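Before any comments, here is the structure.
The complex appears here minus one protein chain, its other protein chains still in place.
Labels for the chains are A, B and C, by order of writing; each one numbers its residues from 1.
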Amino acid sequence: MTQRPETLGVAVIGTGKMGADHVRRIQEVTSGARVTAVVDVDAERAKSVAARVDGCTAHTDPAAAMAAADVDAVIVASPGPAHEAALLAAFEHDLPVLCEKPLTPDATAALRVVEAEQKLGHRRVQVGFMRRYDAEYMKLKALLETGQLGRPLMLHNRHRNVASAPGWTSEMLINDSVTHEMDVTRWLLGHEITAVTVLAPTPSGNAPDGIRDPQFVLFETDGGAIVDVEIFVNCGFGYQVQAEVVCERGTARVGDGHAMVTNAAGRWGGTIAQDFVERFVDAYDREVQAWVDATRRGEVVGPSAWDGYAVAAVCEAGVRSLRDGGRVAVELVDRPALYGG
Amino acid sequence: MTQRPETLGVAVIGTGKMGADHVRRIQEVTSGARVTAVVDVDAERAKSVAARVDGCTAHTDPAAAMAAADVDAVIVASPGPAHEAALLAAFEHDLPVLCEKPLTPDATAALRVVEAEQKLGHRRVQVGFMRRYDAEYMKLKALLETGQLGRPLMLHNRHRNVASAPGWTSEMLINDSVTHEMDVTRWLLGHEITAVTVLAPTPSGNAPDGIRDPQFVLFETDGGAIVDVEIFVNCGFGYQVQAEVVCERGTARVGDGHAMVTNAAGRWGGTIAQDFVERFVDAYDREVQAWVDATRRGEVVGPSAWDGYAVAAVCEAGVRSLRDGGRVAVELVDRPALYGG
Amino acid sequence: MTQRPETLGVAVIGTGKMGADHVRRIQEVTSGARVTAVVDVDAERAKSVAARVDGCTAHTDPAAAMAAADVDAVIVASPGPAHEAALLAAFEHDLPVLCEKPLTPDATAALRVVEAEQKLGHRRVQVGFMRRYDAEYMKLKALLETGQLGRPLMLHNRHRNVASAPGWTSEMLINDSVTHEMDVTRWLLGHEITAVTVLAPTPSGNAPDGIRDPQFVLFETDGGAIVDVEIFVNCGFGYQVQAEVVCERGTARVGDGHAMVTNAAGRWGGTIAQDFVERFVDAYDREVQAWVDATRRGEVVGPSAWDGYAVAAVCEAGVRSLRDGGRVAVELVDRPALYGG
Partner (left out) sequence: MTQRPETLGVAVIGTGKMGADHVRRIQEVTSGARVTAVVDVDAERAKSVAARVDGCTAHTDPAAAMAAADVDAVIVASPGPAHEAALLAAFEHDLPVLCEKPLTPDATAALRVVEAEQKLGHRRVQVGFMRRYDAEYMKLKALLETGQLGRPLMLHNRHRNVASAPGWTSEMLINDSVTHEMDVTRWLLGHEITAVTVLAPTPSGNAPDGIRDPQFVLFETDGGAIVDVEIFVNCGFGYQVQAEVVCERGTARVGDGHAMVTNAAGRWGGTIAQDFVERFVDAYDREVQAWVDATRRGEVVGPSAWDGYAVAAVCEAGVRSLRDGGRVAVELVDRPALYGG
């Protein structure tokens, strides 16, 4: 047992649905941390959240919160366009950050974050790609690493949501949903994605007008693998995330989720989760605990700013393929040494 | 119960592995039929097979067998290049034919068969796409036809063999294996395939030198569906055929094959079939029985010469995509009225 | 290929639901046999069935049918109380018989059949325990015979019907349903059943008044195994037959029936068969084909009159346990040499 004398003081930037959930998690689930500050452009919301947490202050300016003596680390859960400023502020205070995905809304901004972290000279950012902390994906990764199935050749993914939120666009299927499969591909296979092709069947009659849903997305990788992703955000029946890796000597699949099996009314089977919270609640808990533990040890682990940048670049290629059709190559800058380049 | 006074006399053309198996099936499994003639260019082999069947004659010429008084119907199980001549001979004798796939090795020859049957003025050919007679695929088709899942949008297929036979080429993955998924796509969805794209990951280390195995094949259809096929003929672990149809309101998958589940040595699960005979023996039995029953009723059912032609045309597009890369459009002649055009 | 010159002429005794289905099966499914006579105490029904089969005569007396020159073998599908007379008539004509279960309604009568067959000096009877011909049970048996899981220690069975037919009694759960598990136990394990204990929970509210449904039945065997059977004939949701053998080094389970898996309306899973025909149609087909094939080879295989007798004796013990409570020992006569004693 490592000695862990201090409790980590965390500032949570953004107190919307995701931020408020992180506050609850840090206070009620995570060991070794507490929320000492919350930040929101909506001062009333920040105050209202802070009021329920003992010893927690409310702010509207991220930098002010980061300057506080009892803030040791930062969770960024504000909207994507606000991430860059919050990250640069954290770099200024040299604070470790868990930044919800996306790192930034586009690859150019992501590259600026990567460069700023390089200037700092050490990693400070963990990006919130929480699937890496899902028990099933972790098993899959561990199996691949044994090498017993041989080299991965293909990766088949299914990603289904009950219904898209109001205001959802065809591009958001790539930018908000398939980003997870981009990260999963890079992490599971250890390859960079070199090209994207997006195919769109005739939309489902249940998709809102003008939304191309479902889509079928293909990645080619620098390791010679082919990856396919079915993204279907108005499938109606449940939230389902599945992945099958096909290797030289076998395949492995996760995400069938067969916890309880019932027989009733002429059918056997079970229920399908209805949203990502139900499916990935343990992954979020594990992600935040891992980040707190590493931070208390003085380490930075997990998905890096480089991972955030690479995914942003793949998104841009994917959106171009969706709009113009055909295969679009992904262009990345050289990988800096800080990220193992 | 329909009255069925006569036993159908069947000539089997070709007495290789598949032909000999059809002789056994007709004699020992099928109700209402018997083998009255066998044909093989190898006269000794034909004689040896005929000798084991009571009242069966041996021939080297298909036409001679078809002229015999006790031959009411024909099974063509000779090599693909011999199919066209056998089919035209059967048309001359106006005999019903069950023709093993492929109808012919190329689309041009297939079109000649289609045209010859049109001249005859009625259907005589059933093509041996036996997956249509597999219990699981039949369930899947029946479910789709209820409409309860809505319109099909995507179809995901897996087709895996333990190891390729000697002499196998990259093109044969398309021409000999994926032909089944071409037929399944057209039959399940009721769409024509309009374009093919073949992607090939770095080949498995277990593929013979020079064979691009696995491949990932995409179909677009005139019904706006996207279909993907993983074909992997040296997967090493078993023979596996799976299909998942994604519809507007749900999905349905067949081919998991979970008959017996064991717990032993740290693992739960079951065995995977090792070849297509084990997986599809019942489908072959059902196919031949259905053909015999229809023939005795004076009907022709099942996959038509048009289906054989359409698949041959998709194969040619697929091979071109494999060789040259990119998307290749499929060109079909107009569908004749005889085939519902 | 064995030469099989003759078509077996079969007399079907009893033309109720089961008998009529056997007539259809012999005529339309089975290879190498045809129905040449049907027998029913209801002369009109017999005539009406015979009229639909070419060359088939109608009778009201089994012995008359058996005397016909074109009758080579007999299927007994009349009600249980009529079995003994039909079997003894078949012995007189030395005809092979496939006798639907039960062999006879009680052990005393069954013993008389066993003794009559002994006098005849060779086996003539196959009892219709069709589960031995079910593909999954056959796999289970084959696995046990490899010995790789070690010695069987326990066998867990589930046997569920949607609803009991009118007139069903508590005893019929033992005599009509659990008889299958009695045969399965003896056949799979190769043990005789030495004691029976029947436990009955508070009946389901969906069971007809006065019917103790479900019941939980325990067998002890002379091989030291413990066998449990859940019998539930008003489960409402489907027809389900499952068996798990627990051996020294592993377990094996059949009957989960996962052919097609759907995702829809918040649930994954599949349909449950609604009756034994749907579940065991292939087993019946295989059973009758195996009986026809053996008969044409001059052999008698499958469950014997001894098996029918042993199951009748276990039934009597089971009914006594249900009525009086507690454990009831099973008493069998010594096994005659004709049945491997």
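Operating definition for what follows: a residue touches a chain if its C-beta (ideal position, glycine included) is under 8 Å from a C-beta of that chain, and two chains touch if they have at least 3 such contacts.
Computed from a prediction, not measured in an experiment: that's the story for all the values here.
Among B:Leu120, B:Met172, B:Ala195 or B:Ile272, the one in contact with the hidden chain is B:Ile272. Between the chain not shown and the residues A:Thr30, A:Ser78 or A:Ser177, the one that touches is A:Thr30. Of the listed residues A:Glu92, A:Glu145, A:Asp256 or A:Glu331, the one in contact with the hidden chain in the full complex is A:Asp256.
Screening A:Asp72, A:Glu117 or A:Glu136 against the full complex identifies A:Glu136 as the residue touching the chain left out.
Against the chain not shown here, chain C presents residues 150-151, 153-154, 156, 199-202, 204-206, 214, 216, 218, 220, 223-226, 228, 230, 232, 235-237, 246, 248-251, 326-327.
With the whole complex as reference, residues 160, 235-238, 240, 256-258, 261, 263-272, 274 of chain B touch the missing chain.
Mapped onto chain A, the footprint of the missing chain covers residues 1-5, 23-24, 27-32, 52-54, 135-136, 139-140, 143, 148-149, 249-254, 256, 258-265, 282, 289, 293.
The rule is short, and it goes like this: only the chains that are shown with their structure count from here on.
Summarising the inter-chain layout, the chain whose CA centre lies farthest from the centre of chain B is A.
Taking each chain's centre as the mean of its C-alpha atoms, chain A lies 58 Å from chain C.
Along chain B, residues 249-251 each make contact with two or more other chains.
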